[in-house]
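Notes follow the structure.
Here the complex is missing a single protein chain, while all its other protein chains stay put.
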Amino acid sequence: MTASIATNQTILVVGGGIAGMTAALEAAECGKQVILAEKTPTLGGRTSLLYRYFPKMCHPTCGLEINLKRIRGNPNVRVMTMTEVAAVSGSRGDYNVTLKIKPRYVTEACTGCGDCGKAVTAEVPNPANYGLDKIKAAYLPHGMAYPQRFVIDPSIVGTADGEAAKAACKFGAVDLAMQEETVEFKVGSVVWATGWRPFDAAKIQPYGYDRFDNVITSLEFERLADPRGPTGGKIVRPGDGKEAKNIAFIQCAGSRDENYLRHCSRICCMATLKQTQYVREAWGEEAKSTVYYIDIRAIDRFEDFYANVWNDATVSFIKSKVARIALNEENGNPVLHGVNTEGYHRYATEHDLVVLAVGMEPEVTGVKLPDDIVLDSSNFIEGSKSGGMFGAGSAASPLDVNRAVQSATAASLKAIQVIHKTASTEASA
Amino acid sequence: MSKKQYAFYPGCSSQAKASADNFVRSIDVVCEKLDVQLNEIPDWNCCGASIGYGEGGELPRLALSARNLALAETNFAGQDMVSVCPACWLASRETAERLHESNSLLAETNEALKEAGLTFKGEVKARHFVEVLIEDIGWDKMKSQVVKPLDGLKFAGYVGCQTNRPFGIVGESFENPQYLDKMIETCGGEAVAYDQKVTCCGGALAFSEPEKAQKQIRDIVESAYDHGADIIVTPCQLCQANVEIYQSEINKKQGTKFNMPVVYYSQLMTLAYGGTARQAGLDGQLIKAEKLEKIAGK
Amino acid sequence: MTTANPKYKNSFLKEVEANVEDGHMVKMCMQCGVCAGSCPLGPHWEHSPQKIFMMIRAGKREEVLSSDSMWMCTSCYNCIVRCPRKLPITHIMHGLANYAHRLGLAPQGQPTRDIAKLFWNNIIKTGRVNELTFSLAMYFKDGFGQGIKNAMAMQGVGLGLVKAKRLNPMEILGGHSCKDKSGIHKMIAKAREIEDRRKGFAQ
Partner (left out) sequence: MNAPATPKYAAYVCSGCGIGDKLNVPALEKVATKEGKMALVKTHEFLCNAAGVQMIRDDIANEGVTHLCIAACSRRAKAEAFQFAGVAMSRANLREGVIWVVAEGADHDEVRQEMAEDYVRMGCAEVKKMAAPAGNVKESSSKKILVVGGGMSGMTAALAAADAGYEVVLVEKTGALGGFANNLYKRVPFNGPYAEPQEVGAGETAAQVTGNSKIKVYLNSTVTETAGAPGRFAVKIAAESGSISEELCGAIVQATGFTTYPLDKLPELGGGQANVVDQVGLEALAKSANGGAIKRADGQEVKSVVFVQCAGQRGHGGNGSGAHLDYCSGHCCATSIKQAMYFKDQNPDVDTVVMYSDLRVPGMGEDFYRSAQQKGVIFTKAKVNGVTGGNSCKVDFKDLILDEDVTTDADLVVLATGQVPTAGVDLDEWTATVTAAESGDAAAVEKKSELQKISVLNLNYRQGPDMPQFKYGFADSHFICFPYETRRTGIYAAGPTRRPMDMFQATEDATGAALKAIQTVENVAQGRAALPRAGDLSFPKARLEGCTQCKRCTVECPFGAIDEDEKRFPVFNEERCRRCGTCMGACPVRVISFENYSCDTVGMQVKAVNVPDEFEEKPRILILACENDAYPALDMAGLQRMTYSAFVRAIPVRCLGSVNTIWITDALNSGYDGVMMMGCKRGDEYQCHFVKGSEMAFYRMSKIGDTLKQLGLEEERVQTQEVAITDNTRVVKLINDYVAQLTEMGPSPMKGFG
């Protein structure tokens, strides 16, 4: 790849989640040239791992299909997967970027036929299910993966399995000699849509995520409810496969906590309200969801979703930050200890399963970013000193999908403005 | 080789014939084996303990600890001040940190200290002996001294509160600290997993609220039994005293048959390092640790 | 100081901020209740810490200061390490107890309060704890008769400790002590004087 793939009239979008795809597409559909760089092997990001959206209970995959169709049909967007930003120098309107491309070990020749997967015996934790199950070490990330190309896990490169995959491919698409590549080019503006990651629940020691099988995160629960997930949509306990009907949802797991994340992650209340409805759908009147919360932040029109869940007899709300979780060693049930602060009532309640509504931590936390970038106290991207780089979506602030897309659309125009200014000054010069 | 030097703040319970008399004896052996020299701070005073607040108030308690810190600074300049008692460590470290944060508080404290002819410069670091073992000596060296591994013995590592919170040992979890289990294993024993590792023993309230405290103690001992422990091991004097002393009380009141020895980590190390029962202070147990004595006798 | 407190006004909160150890943090509580659930003696509290913080903001001066809740603190520090707002709850509880005690509003005969007093006097006397006199003092705090009972009740333990050389009968004659007792006494007196001045207690 040469520097000629881009000029200072090009926009670089970092991150191929829904915010990044949106930022890239909105600019491209205004006629701008965009490079969309995604760290993982596929576009889609976190939303492609969600089962449903609040408050409509519709399927994120539906929007993903539309966005992927837009990308397939738009020559202005150049998609680069397994690609990370190594460095950005320069300033507004004139950045030099260096990208690192990790080896996929599968070339464009891949048709997605799956023969390599059949040939391989080794299995790796399935990233699409947060490691709740395993997949072959030669795999398609998921049904909606784009590009629809297999990936070979580095762990089998140089093994018999690796060779088996190579031998199985009729199209010679497996290239085990592939090396990490570095490319450099100019862009006029950069949109950082690097998104978020779930806060490491193991750090919240009183909840024993690292000690108790039946304490899981809200993202893992999302996979459990999804028919495409590890249990085929059955809500059962990872610990022993027992049906989980009596489920506790613990809010602010990491968020609003100066020991962990000082910000409120905004989405967790609504995500939990949504997930109580998964439980209801699965078990009907037998379902029992208990939400332990500090404040229910069902903001603006989401209020009516909250009102409906509030009126759902299978769901109850307790204003309390759970103090600690103990284990009932007989039945593996987590036991929640705490106090309902509305009138001071102590509880020690057993549940089949505990879901920690984990907070959003900016994916760039701990990553070395260009000096030009301005972060807030929680590592969300406020913007850049020279004004040519922008945060978009949940990289800029903890946002739900709808707001993330709105934010990405705005960031897209800000990038276009930079391009426009550069162009017009060059024209007048 | 030259020994590592520390200003030593033993604390009241570690004095000769005080409640943790046997503890310090084992500490001495451990220091001897690991080339650590503890230099007792001359004329140190009580830290005020946690219960001191009721009458003592804020500044008087700070003054008490500041006096010890000042004595350490003046007598053993450049040395960290080490305590074996969590309460002492907590009071000292908290004082050092709060005086570091607030100049006004430091000024007031020094104004009081002047009456005792001292000033606190705020240089000395207050540390726990366990920190010294882990951070300065290291696991490898601790293990290297083991000659009599405590094979076949099951211990419940009981960390309790104040060695663990609010400061704790660096890198350890408040809810599930590992270092004590690791010490047990270093000595060749088996650390059982149980759910009362950091439960409060009732602390000073063992005196004032016996029923409430003894409920805590019962939970701890019971769980240790349920999970197959022979002996409870602790780094804390108050934990040791409460959990050992009140077993007979609980038996009397509640008809239990508790008879679980409660020893200090340093006693295990002393034995594992080949020390005698006497050196390990096993004679100091109210509930005899026969299984340990047997090993000592080997 | 003891003016009637209007409801949901700042006066008592301000008093607490001025006179209670770390009292300035009370206003930072967001009522999550993690402290209440973390306290080992929680079941025995009338008011949990978080509730006490709310009561302070609501101006419930008498209820707070005459409550024996903060005297239930075992100083286990669970609340401190779990508080999402990093309130030094243990210190605030200690501070409130001490403040109530100094004002004479703390409940009479509250055992922890009495023991705290005994303990403090015991250590200040010589600069170090005299475990024997402290124990005896405790047994006799409720009067001679009760004291004998208490002592008898714990006799086994006492003897055991003596046998284990962990309690020295000779301590009755003074026992361990700092050399510079007078210095310590002066220091404590001074510290108290400064604090009283700062907190506006009558000398």
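Going by the order they are written in, the chains are A, B and C; count residues from 1 in each one.
To be clear about the criterion, contacts are C-beta pairs under 8 Å (C-beta built on N, C-alpha and C of every residue); 3 or more make two chains touch, one makes a residue touch a chain.
Only a predicted model underlies this, so the values are computations on that prediction, with no experimental measurement involved.
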item: Among the chains presented, those that the missing one touches; value: A, C
item: Option touching the unshown chain, where A:L219, A:C264, A:V279 or A:I325 are the choices; value: A:C264
item: Chain not shown: contacting residue from A:E303, A:E329 or A:E350; value: A:E303
item: Contact set of chain A toward the excluded chain (per top definition); value: 18, 25-26, 29-31, 47, 51, 53, 56-67, 69-70, 72-74, 109, 111-113, 140, 143-144, 148, 170-171, 226-228, 232, 256, 262-266, 295-304, 306-307, 310, 319, 341-344, 376-378, 380, 382, 397-399, 401-403, 405-407, 409-410, 412-414, 416-417, 420-421, 424
item: Touching residues on chain C - with respect to the absent chain; value: 6-10, 13, 27-28, 30-31, 50-51, 54-55, 57-58, 85
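Just so we're on the same page, only the chains that are shown with their structure count from here on.
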item: If a chain touches chain A and chain B alike, it appears here; value: C
item: Rounded Å distance between chain A and chain C, as computed from the means of their C-alpha atoms; value: 50
item: Mean-CA-position distance for chain C and chain B (Å); value: 22
item: Chain C: positions in contact with at least two other chains; value: 78, 81-82
item: Set of chain B residues in contact with two or more other chains; value: 174
item: Residue ranges of chain B touching chain C (in the complex, touch as defined); value: 12-13, 15-22, 43-46, 48-60, 62-64, 67, 108-109, 111-117, 161-162, 165-166, 168, 174, 199-200, 202-205, 207-209, 212-213, 216, 245, 248-249, 283-286
item: Residues of chain A defined as touching chain B within the complex; value: 205-206, 208, 211, 324, 326-327
item: Of chain C, residues touching chain B in the complex; value: 21, 40-41, 44, 71-72, 74-78, 80-82, 90, 94-95, 97-98, 101-102, 111-117, 119-121, 123, 127-129, 131, 138, 154, 156-157, 160-161, 164-168, 171, 176, 178-180, 183-184, 186-192, 194-195, 198
